[in-house]
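Note that one protein chain of the assembly has been removed; the remaining protein chains are unaltered in position.
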Amino acid sequence: MTATLAPRREPGSPAPASSRRLADRVFRIREFGIVAVLVVFVAVTASIQSRFLSSTNIQFILVDATIFALLALGETIVVISRNVDLSVGSVLGLSAFLTARLASSTHGLPLPVVFLAGIGIGLLCGVVNGLMVTLGRVPSLVVTLATLYIIRGADVLIVGGGQVVPSSYYPSFLTISKATVGGIPDLAIVVAVVIAGGAYWLRTYRSGRELYAIGSNPDAARLAGIPMGRRVFTAFALSGAIAGVAGVLWASRYGTVDSTAGGSYELQVVAAVVVGGVAIFGGSGSVVGAAIGALLLQTINSALYVLGVSPNWDQAIAGFLLILAIVLDRLISLRLTASLRRRSARRGT
Amino acid sequence: MRALLRRAPLAASTLVVASAVAVAACSSSGSSSPSSSSSPGSGGSAKTGLKVFVIPKNLGNPYFTVADSKASGGALAALSALGDTGTETSGSAATSASQIPAIQAAVTKGANALVVSATDPTALCPTLNAAIKRKIPVVTYDSDAPGCRSLFINQASTSAIGTSEVDVLAKELNDTGQIAIVSAAASATNQNAWIGYMKTELKKYPKMSLVSTVYGNDDPATATQVTQGLLQQYPNLKGIISPTTVGILAAAGVLGTAKYRGKVLLTGLGTPNSMKKYVSDGTVKAFELWNPANLGYLAAYAAADLASGTLKVTPGATFTAGKLGSFTIGADSTVLLGPPTVFTSANISNFNF
Partner (left out) sequence: MEPSQAAVDPGHVSVRARLRPALRWESGLVVVVVAIAIFGSAVSPQFLTANNFFNLGLNTGEIAIMALPMALIIISGEIDLSVESTLGMSSALLGVLWADHWPMLAIFVVILVTGAAAGALNGFLVTRVGLPSLAVTIGTLALYRGIALILLGPRTVSNFPATYTNVGLTAIPHTDLPYSAGIFIVLAIIFAIVLHATPFGRSVYAMGDNAEAALFAGLRVKRVKTTLFIVSGMASALAGVLFTFRLNTAVQNNGVGLSLDVVAIVLLAGVSIFGGKGSIGGVFLAVLAFAGLQNALLLTNFNQEATGVVTGILLLVSVFVPNVAMFVRSVRRAATRMTRRMPPEPALSMPRKDT
């Protein structure tokens, strides 16, 4: 492990550049670690039950994972800045129902409009969260806990005892989640592109990188002149909009939408993000890692069902694996800190 | 110690609040008795002006909305036709801890009768028995709490549901093949009872075998995933029974794709409106249900009759439930709504719920 952490020695290279390279390498190592776990897990399961790797099953897993991967993208953006968004499940539920209604044959609105509506609903919720956190100076845990209750309650009020059923939609709405290209679901490709875009933005653009700064040392960020209010507000707005899109996809995927859609998703999303290597206190982590974390958790779910493990065990296994993941992540970060310290000691910086 | 003394003002104000509340509690009279501002009805029919509370498993549940609401001709419609006041109330999580406060509040508000779909067969007993002790009849519908109610309105005989599900599938499969069950929660009383009868009925078909029972927890996402897992685990699966409206929809979503349609057959309990699409595209040939609105309607009538004293719970006693006709109380204080209806492409368009 330490061998890969040591950068190439370039004479006269400034220390900041090499530690940035080191940081990049660390990110890649963390993602590599999660990918390794995923590969090992898939290999073990496939060896017991080869149909786990059948094209149908892979499609199943990918489509189920895309919704969580999207939510994980939004949540990561928020968590990096040392905040948390607990309302994503409720936003998904509200968006799923309202857009399902719009896509039903009584209204028959075209697909792009339905997606825009979903984004709009999510964006509205995200904006409200963002305003309360930035202007109201209220901790995000409290704000999003409250909006979790409020949005879910609003959803239940609006839905009443209603539900939207697959018969109501015009057909093209339901096929979004089923279309495939070369055996890979369209949905997975699109979401992968979106996540890559998100990763690029966070890594390259100032507005993205500043989120890391805000998360790792808010005081320093403020002193450095970073417009914290604007950045954090944007993070929440994005998280909400993404949850809105996830809601549209949820309705398309599962067809039946009532007032319970998306319930308790928030804790699963936070779990996926943490497993994916994003530090809960902010300042580090990548959206690719979080997406892989979501994929890993869905894969575990699917594996348990395919292997026929007694349903009594999957909750316990999920909890155990989550704890294992964060313990491992902690050990890796301890190693990293130790080696960084050794390097600074050597350099005398 | 000093720190404690400093908190004296706070402690004092808290004590004041607490004691004010206690004094108010002690000074007012005890619990309310059921209000009886009703006019005597003609011999045999229910009184008007009764306060009846309809308490489904949870609010926001589409099945119970049909069963309870006035618009669909359910329980509240029956009460309104009788000239009684019907109120629907419950919690939002389908757990006993969430339902109990609603039941207690109904009693406090002076209920003359309760119509309850039990979230749990035993957890509600203390609360329901307390109501019965105060002469408030309790009628359970859809989901029973045996021993803690005056009457249970069963949608269809438990054995009839279990056996007919298997018979329907067996006919479609020509009595051969592996089948599986996608159920609701592992602890769901109704489903477990029906599954018990399914297993017994399966013995009649030696060439069919039940390979697995999975639990979708009445959540579309989980039900979809467990169905997918089933298909991977048992590539020779020929049929699925899903005795829950959420489960059958989720399974239909998975089986409705080109790969599985017609190769893995599906039946179960579903509502006509939600299953129309899958019947028309051939994913499902036949499925069953009863009319939830009729169930609620009947339960409300029974409750009103019990509260008026025009019905006594004795085996063999009969009563009329408005437009539904007359019913007889059977063993174990149970009333049967009737046999389940089988829906196929031939008759599905006749129904709207």
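Note that the chains are named A and B in the order they appear, and that numbering of residues resets to 1 at the start of each chain.
Simple rule for what comes next: a residue touches a chain if its C-beta (ideal position, glycine included) is under 8 Å from a C-beta of that chain, and two chains touch if they have at least 3 such contacts.
The model shown is predicted, which means the values in this text are computed figures rather than measured ones.
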Options B:Ser80, B:Thr108, B:Thr200 or B:Thr257, residue touching the unrepresented chain: B:Thr108
Contact with the hidden chain (one of A:Leu38, A:Leu53, A:Leu145 or A:Leu307): A:Leu145
Those residues of subunit B which, in the complete complex, touch the missing chain: 1, 3-4, 6-7, 9-11, 13-14, 17, 21, 24-26, 28-32, 59-60, 87, 89-93, 95-97, 100-102, 104-105, 108-110, 120-123, 125-126, 130, 185-187, 192
Contact footprint on subunit A, counting only the chain that is left out: 81-84, 132-143, 145-150, 152-154, 156-157, 160, 214-215, 218-219, 221-222, 225-229, 232, 259, 267, 270-271, 274, 279-282, 312-320, 322-323, 326-327, 330, 334
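Quick note on the criterion: only the chains that are shown with their structure count from here on.
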Centre-to-centre distance between subunit B and subunit A (centres being mean Cα positions), rounded to whole Å: 37
Interfacial residue positions of subunit A with respect to subunit B in the complex: 49, 51-52, 54, 56-57, 60, 64, 156, 159-163, 165-167, 178, 253-261, 263, 301-302, 304-308, 311-312
Residue numbers on subunit B that touch subunit A, as the complex places them: 59-62, 64-66, 68-69, 92, 186, 212, 214-215, 219-221, 224-226, 228-233, 235, 246, 249-250, 252-253, 257, 259, 273-278
